[in-house]
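Every protein chain but one is kept in place in this view of the complex.
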Amino acid sequence: MAPQYAPSLRSRLPLVAFLLETIFILLFVFFVKIEQHELIDRESDSKLFISSYAEFQDTHVMIFMGFGFLATFLLRYGFSGSGFNMLLAAMAIQWAVLMNGFLLPQRHHRKEIHISMKSVIEAELCAASALVAMGAVHGKTNPVQLLLMALVEVTGFVVNQWILRTLFLADPVYSIMLLHVFGALFGVMVSWVLHREGIEPVHEKEKTDRKTGLLAMFGTLFLWMFWPSFNSALVRDLKLKLTVIYGTYLSLAVSVVMAMSVSMLTSAKGKMNMVHVQSSALSGGVAIGVAMTAVHMPWIAMTIGFCAALLSALGFRYMKNHMLLAFECHDTCSVLNVHAVPGILGWFALLFLRLASDESTVVVQFAVYHICVLLITVCMSLVMGTATGLFLKWSIWRPQQDRKCFDDQAFWEFPNLAVKK
Amino acid sequence: MAPQYAPSLRSRLPLVAFLLETIFILLFVFFVKIEQHELIDRESDSKLFISSYAEFQDTHVMIFMGFGFLATFLLRYGFSGSGFNMLLAAMAIQWAVLMNGFLLPQRHHRKEIHISMKSVIEAELCAASALVAMGAVHGKTNPVQLLLMALVEVTGFVVNQWILRTLFLADPVYSIMLLHVFGALFGVMVSWVLHREGIEPVHEKEKTDRKTGLLAMFGTLFLWMFWPSFNSALVRDLKLKLTVIYGTYLSLAVSVVMAMSVSMLTSAKGKMNMVHVQSSALSGGVAIGVAMTAVHMPWIAMTIGFCAALLSALGFRYMKNHMLLAFECHDTCSVLNVHAVPGILGWFALLFLRLASDESTVVVQFAVYHICVLLITVCMSLVMGTATGLFLKWSIWRPQQDRKCFDDQAFWEFPNLAVKK
Partner (left out) sequence: MAPQYAPSLRSRLPLVAFLLETIFILLFVFFVKIEQHELIDRESDSKLFISSYAEFQDTHVMIFMGFGFLATFLLRYGFSGSGFNMLLAAMAIQWAVLMNGFLLPQRHHRKEIHISMKSVIEAELCAASALVAMGAVHGKTNPVQLLLMALVEVTGFVVNQWILRTLFLADPVYSIMLLHVFGALFGVMVSWVLHREGIEPVHEKEKTDRKTGLLAMFGTLFLWMFWPSFNSALVRDLKLKLTVIYGTYLSLAVSVVMAMSVSMLTSAKGKMNMVHVQSSALSGGVAIGVAMTAVHMPWIAMTIGFCAALLSALGFRYMKNHMLLAFECHDTCSVLNVHAVPGILGWFALLFLRLASDESTVVVQFAVYHICVLLITVCMSLVMGTATGLFLKWSIWRPQQDRKCFDDQAFWEFPNLAVKK
């Protein structure tokens, strides 16, 4: 009878979570204070606060509601999708506040970490990076593995930012917007190392239905609607901020139209696929996020959204299965097509737009620098993803059996289902 | 076997969408820039931006989340309800930015269209008008038809605004608030022309269940909660803006109470109807939106909400079926009772409030002017709606069969349902 149940995590998850949470609180005791200068430094104190708080809230909604409900699309994995998303994000944020404070200190106070609107928004974006990575292994890992993976991912992402900012003097906003590329490649590598033979080619439980499709639509819409705030939250210059907001808005509007069209065009029966549409509709936001500092005209933003959705929808339709068959890499939410490919498209767009506007002497220099930034991010994410995958393969973490993948029953009580069905 | 399936749109929708989207991007290339003066014109630049951006976000949430999920109430039409809502709104917004820019230019720059917070909020309101119209034909048209209908509706609505503003020197905010009346009548006429014998009197698939009722509740709540922002977004004077916010808030609170009471009172078994409650709870917002410039006391707003919900709930209970039987007009979401009737009620309220406060000489003049404004809007919407209906009847658009109405299967892939059920 024993092997019928998924291994119990009773002795694992509470222990790991208690321990980590206690360590976090102790670190907060010694290192973290609430920023007080935030208000005194500048004249327009409350104005600044209001603006930042609204942007923080929009980002907050995207992380917990957007990612959380986008992750409920699997028929039997909704509790885990939204629940683990909340657990991971809550832990990742605390850890990101600490990591950002240690590695990327603000001016003026290098010995203490000060919590401010800026620091919590940055922490939320780091958490977003971990949640993107989680998409690749969605349904195939237990919460202990996810928790450890999230913390390693955040660490890697912050270290990557530190390298880019210190060695390459990269723009902080640009370095943080690479979160999609970093997270997606990290997640894909973890998923590749943790590959399960048993879920190939199509797992019985990896499916969606009318109701979970709508709940996922819900998460999609929250991400889609607040993406302009997500991209512009850390931009300080008001003119650029507005340009980013309008650009993201238009890019996403075009993405929706393209995602639906391509999804219908590539289907033999001329029908749209809800999962493809939901994912590809967001690709315009990813692409424009990377390229945003160089996009000053609405039509350029729309063209980027057009191409991103095209690539993403085609990739979801044709590449996901190919990856599984050819590379033995199962990428549940197809984060490669939704985050990595549009992210790299945005990188190309940024390169071309800069090359088109700058003078010739600086061009080569910029291109080399720009290519290095991407290469480092890609290498970091691939290496750390592989290492994390190997670490998580350790049987001490009690991974569930193949049969129990994509299934809430392994982790959640359903006392009444037994009676009902 | 062939007639068993709905006609494939593979050769229609992608083509039409690609084409339109390409045209839009080309028009944006030549005519649209991002507004830069928005910030320089005024002293309190960032303050203005913050306020507008929050109102824009509230409106944005209403259009995509509110209308989108209100449209999921049909048991088998949830994907289409929320998905097509997103497609239509995304297209309508782009088109409305262009139309508004061409026909209703801002001062200072008549040759270019400048994107600003104001212009995107106006575009969202025009899209709302199209979505109201869509409610009348909900479930009985395919996405190509919906797309064309939305674009024609936006064109008609902007032309109507242009007439009202140019010939009647109407207040811009008032002329845009007639969106409910225009959209509802337009939609009802389209539905009347496209009448299908097969869905009379009750279509087998036109029903709701516990879960879709809750998802629609969800959309209702988003519309209900953010309606104060919807009505006040374009009001510039801060005192009037606050008055509108409090008025809309109180009017909606009373609407909810009345919608539930009337729904229970008019039921033989003393039970409430969720669809009626959801729709009528919103009618107070519609009515106050039209009358808002003249409502300065909370109790007047509450009385308007009281009457609007009363009329709307009675109309939903008794008039919807009557319209189908007597006029052969099937109005799926009963937009006539939810948008047109409360809108006209608001128009009457505005008339009476103005007459009560103004001096006698101006009175007749105002009444004549006021009646003309409504007549023109009504005529425009009826004529354009009929014309659009005739255009959409063309079989080139491949309408689905009667049996396939209110059914997602015609447009969306459900690979797993075949296995499951």
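A and B are the chain letters, set down in written order, and residue numbers restart from 1 in every chain.
The rule is simple: a residue touches a chain if its C-beta (ideal position, glycine included) is under 8 Å from a C-beta of that chain, and two chains touch if they have at least 3 such contacts.
Everything numeric in this text was worked out from a predicted model, so none of it was measured.
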Have a look at B:217, B:290, B:308 or B:340 and name the one touching the chain we're not showing.
B:217
Full-complex touch with the removed chain, picking from A:91, A:300 or A:314, is A:91
Residues in chain A touching the chain absent from view:
5, 8-11, 13-14, 17-18, 20-21, 24-25, 28-29, 32-36, 38-39, 45-47, 49-50, 53-54, 57, 60-61, 64-65, 68-69, 72, 76, 78-79, 82-83, 86-87, 90-91, 93-94, 115, 120, 143, 211, 215, 218, 408, 410-417, 420
Mind pulling the chain B residues that touch the left-out chain?
44, 47, 50-51, 54, 58, 75, 207-211, 213-214, 217-218, 221-222, 224-226, 229, 238-239, 242-243, 245-246, 249-250, 252-254, 256-258, 260-262, 264-265, 267, 269-274, 277, 281, 296-299, 302-303, 306
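Definition applied: only the chains that are shown with their structure count from here on.
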Gap in Å, rounded to a whole number, between the CA centres of chain B and chain A
34
